[in-house]
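Just passing along the structure, written as structure tokens.
The complex appears here minus one protein chain, its other protein chains still in place.
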Amino acid sequence: MRARGIARAFATRIGAALLVVWLTATVVFFALRLSGDPLEAIMGGPGSQAGAEATDRAREAYGLDRPLVVQYLAQLWNTATLQFGDSYSRKQPVAELLAANLPPTLVIATLALLLAWVLVVLGALVVAVAGRGRVGRAIRSALAGLETVASVAPQFFVGAVLILVFASGLGLLPATSGSSPTGLVLPVVTLAVPIAGYLAHVLQGSLVEADDAPFAVTARSRGASEARVLFSHTLRHAALPALALSGWAYGSLLSGAVVVEALFARQGIGRMLLEAATVRDVPVVIGAVVVIALLYVAIMLLSDLLEHLVDPRLRRRGVIPA
Amino acid sequence: MLVTRSVPTGDGATAVLEVEGLSAALRGPRAGFGASARGTRDAGGPTGDRPVLDGIDLRVRPGECVAVVGESGAGKSVLARTLLGLTQADPRWTVRADAFEAAGRDARRLTPRQWRGLRGRSMSLVLQDALQSLDPLRTIEAEVGEALAARGIGRSERRAAVIRALEGAGLPDAASRLRQRSGELSGGMRQRALIASALVHEPELLVADEPTTALDPTTATRVLRLFDEVKRRGTAILLISHDLASVARVADRIAVLDRGRVVEQGAAEQILRRPAHPVTRALVDAIPRGPKPRSASRTTAEAPGSPDSPALLALHGAARRFPAPDGGTTGLHGVDLVLRRGEAVGVVGESGAGKSTLARILVGAEQPDAGAVERVDPGCRVRLIPQDPLSTFDPRWRVGRILTASLRDAGRSPVELLAQVGLGPEYLHRRPATLSGGQRQRIAIARALAAEPDVLVCDEPVSALDVTTQAGILRLLRDLQERRGVSLVFVSHDLAAVRTVCDRVLIMRDGRVVESGETERVFADPGDPFTRELIASATAD
Amino acid sequence: MLGLRLGWSGWISTAILLLALVAVCAPRLLAPGDPLAVHPADGFQPPSAAHLFGTDESGRDLFTRVVHGAAASVGIGLAATGIGIGVGAALGFAAGLGPRWLDGSLGRVFEVLFALPTLVMALLFISVMGSGPTASILAIGLATIPGYARMLRARVRGIAASGYVEWARLDEVGPARVFVRHIAPNSLWPLASAATLGIGQAIVWVSALGFLGLGALSPSPEWGAMLNAGRVYLTTAWWMTVCPGLAIVLVAGALTVLGRRLGNARD
Partner (left out) sequence: GDAAPQEGGTLIYATGDAEPTCLDPHVGGNYPQALISTQYLEPLVGRDASGQIQPWLATEWQPSDDGLTWDFTLQEGVTFTDGTPLDAAAVKANIEHLQDPDTQSSTGYLAVQKIAEIEVVDDTHVRFHLSSPDSALLESLSQQWTAIQSPAGIERGMEENCQAPIGTGPFIVEGWTPQQQVDLVRNDDYRTPGPEADHEGPAHLERIEWRFIPDAATRNAALTSGEVHVIDNPLPADIVAAENGGDGIEHIDAPRPGAVNRIELNSGQAPFDDARVREAFIRVADPNPGVESLFRGVATRSYSPLSSTEPTAAGDESLFETDPDAANALLDEAGWTEKGDDGVRVKNGERLDVRFPVSTNQSTAAEQSLFEQIQANAAVVGFDVILEPVDLSSWYGALAAHEYEAVSAPYTKVGPDVLRVLYHSDGTIPAPSGYFANNAQLKDPELDAILEQASATLDEAQRTKLYAEAQQRILESYTVLPLYDQQNHFLVNGVEGVTTLGTVATPTFVNARIA
């Protein structure tokens, strides 16, 4: 019975995903095609001095001489089969580029989200244990300030400072991530900072609320310590809104990936998109955007499932809100 | 450092709890950065410390049940929390006492850690908000066993203790409930599970804050019976309530609290029969009992609500069905009703009987699936006093605007309306969120009256209120009916309250009317076994 | 009165924003100099009495530039948020109050827009429009529309189903009046808090676009552009990054603190 509910929710989500994919592919295609000539990308970037003959040949080879509608349908077919066609600038199948670029982005985004959660929960624990006395209040104000600064500090600046301190200054960590896992540290931290600030705010807010809830008072009246009240009661309640936001947060991590990948010279879908968008490489842009959209849908589904795991009340109802 | 000192009491037994001169004060409104502003907002204006408890003396012996009663806001809940050391941990409070001895230890000197130990072993609390006191995300087993878990007691041992406690609390089939969560239990079952969680570690003292107010009368009776048993097993109980009538059944002694002070204390019998202090007397008087008082106007021939009065509204087999969680349907299943000008009709039934649904159909907030609502007199105005009035006020509006917006007769002023419900003009500038439950209820009534209604549908207008406020509102409703000829539909689960207002009652169960007739006739001769049970719980005292 | 308690962080934030407001409206009051005047010989001067924030690579006074840049940076934040809120509110009302099919289709559109992270959307937009301040404003504005629209829709739905709107209907108040009296004010109020937060975020987003080489505005003293220009000299002239960076963090932070306070005051 529960399985059926989840299956239905999956179906709804996938239906929405297909719609998202179709709409984004359409919008991106027409926006990019109507605002400029993709031939530029094919002919080796802007300012190409290629002759007329070469240009015509390429136009034909990439099917750009066909009517726009035909091109659109071809692109749509490519999108539907998740092949996306060949990159204009890289002369390579987009699917291959995506396969190479998606995993590194997923790795740092996922690690960053986990790190953000760890930081946020640690912060909550410190606040809970520090209590409500003078010290506790001071710690809480300090953390609140840190939260605010973290959520508004420009990522490229945070990253630059981290590089300056930990790579050039102390020489502790590599500035770029080659193949060693230590190279992940700085980009992941940079990526995690604003999300941690944001989640911490949401979590602290709902923790204060959950802290006054009768079940928390009751737990204290049973002799539970503050850490115990946090971990077995209030945190789970407070985590629900933050968990729901984590799906959104993942999206903003992908935004951040564009910046972080450029700064730390990491391979990834953000950097690929940035490059493709500047040279108007239509198939790559559509491929990247569609994959990001699908990723978003998948993440939302995952965060729904997680919420169900944490909140048995939803499980009982057996319906995942679409 | 800790000196164990036995406190001699009147009959020689050692008290589990003894306090002398206990005071608790709330610091000024600046509760500190990061703390929720909610707690202090309604405290309003003045800075400086505000005493909430003021020199309380109290003593509870093993096997004894002491009841603390008092109006809403008297400080009962604060007292309960203070006795368990919970207010002390909150920097917003300052607590002082001449003597404070709990389970043989001087509680004034306990560190937070020692307090935790004490709470986990010797004392426990059942909080006022029973329905939310069990963590909805955790299993009953985890919740009930928490006091043991916090003490590091092993899993299997804990489970046995939990099952024992649940069975002791009268929860049938306890073993199968372990994996359930509070959302899967009914209100009464939740209350029992909560009591089980407070008794699982066999404390010497149980403090129960309003354990029955959230329950319908039949369930409440069962819960009180449970307390009686617990007491007999030797546990000391401190029972807190605003309802004198109900605590009287289990309490050995009663302390009356008024504005943070104990104004009267003594044996239960004595307090109920011969209340000495005016506050106590008011509490006792306010217990709704007996039939509707006869007024002068009732004797005249053209008394409102007589069978010859014109009909205003009629329901013909009205039904409104909702899917129930178990797969069936609930709601309302075909109700017939004719409402005449000037009469007062009571609608009584357990929680979930369909009373609110009926009320909402009457005012047109809900359309029936089947059957019809007939406005016999098309010009008649019908207004609702909702079960939860706060949600029906625009949170940005002040009382003045709320009343003006509903006013039909330009000649009347909001001040006049306020006066009618016994509130002064100073309330015009308040926001409903800052008012007490009773005040909100009265504003809701004033707003309904602003439209000059012919029919007033009141959905549980008094169930959330303390007895004194309740009495005032009941009087007001009677007045409206008798003086102004307003037809009343009075929805409640409290038969005793309905009896003091209504001429006629409908008894509802599972969306159907099981019995109806003149109030006194139904009381004298209930036809349905369910009605009989309701009446029994309403008249027992 | 509103239940708005500022606390010390709120007061500091208010002070910062007032200062920023002065910088926006009358920059000459704070810094009478010319933000564009170059003195190549005075380049890379560290902060001193003569140059509070030091000078940049062309010898321009950074304090003057930061003060005069307030109008551009805050203006960009305001404009982007204005677009986001304006369009978002209209769509949110349409979805929340309109017929079911409209709500359904708008919901799908929001879903699509939501599936694309802000920067991705801005990238797309800029690759179509070309970069520049107008494109940045439009891009960030556009990217924030679905957030505001969804928020308003949920809010409007909640209010339309609330007890007080039901009561107003029962009290025979017409739909237009219900909208003006209850729905619009109650749903727009929380948007004020979101907008305050949004302005701060928009300033940060725009500076990120600058980093990606898509928002370059130099030599206009926009904070993001200054921060970016200075980053190249981070090792040798830290003040060139730290001062405009601080301005961004302070103003965005102050807006965030106040926005959250507004949000708390509402419930």
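Just so it is clear, A, B and C label the chains in written order, and each chain counts residues from 1 on its own.
We take it that a residue touches a chain if its C-beta (ideal position, glycine included) is under 8 Å from a C-beta of that chain, and two chains touch if they have at least 3 such contacts.
What you see is a predicted model; the values in this text were computed from it and never measured.
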| item | value |
| --- | --- |
| Contacts of the hidden chain among displayed chains | A, C |
| Per the touch definition above, residue among C:95, C:214, C:227 or C:254 touching the missing chain | C:214 |
| Absent-chain contact - pick from A:24, A:148, A:204 or A:278 | A:278 |
| Missing-partner contacts on chain A, residue numbers | 36, 39-40, 42-58, 61, 86, 89-92, 97, 100-101, 160, 163-164, 167-168, 171, 174-176, 178, 261-268, 271-272, 275, 278-280 |
| Interface with the unshown chain - residue positions in chain C | 36-38, 40-41, 43-44, 56-59, 130-132, 213-214, 216-219, 229, 231-236 |
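Just so it is clear, only the chains that are shown with their structure count from here on.
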| item | value |
| --- | --- |
| Comparison of B-C and A-B by number of C-beta pairs in contact, larger one | A-B |
| Of all other chains, the one whose Cα centre sits farthest from chain C | B |
| Rounded Å distance, chain A centre to chain C centre (Cα mean) | 21 |
| Numbers and ranges of chain A residues touching at least 2 other chains | 141, 144 |
| Chain C residues counted as touching two or more neighbouring chains | 9 |
| Parts of chain B lying in touch with chain A, wherever the complex brings them together | 32-36, 38-39, 81, 84, 86, 89-91, 112, 116-121, 124-125, 127-129, 132-138, 142, 146-147, 150-151, 181, 183-184, 194, 197-198 |
| Residues on chain C engaged by chain B in the complex (per definition of touch) | 3, 5, 7-9, 162-164, 166-168, 170-171, 173, 181-182, 185-186, 189, 264 |
| Touching residues (chain side chain A, partner chain B) in the complex | 131-133, 137, 140-141, 144, 208-209, 212-215, 217-225, 228, 232-233, 236-237, 310-313, 316 |
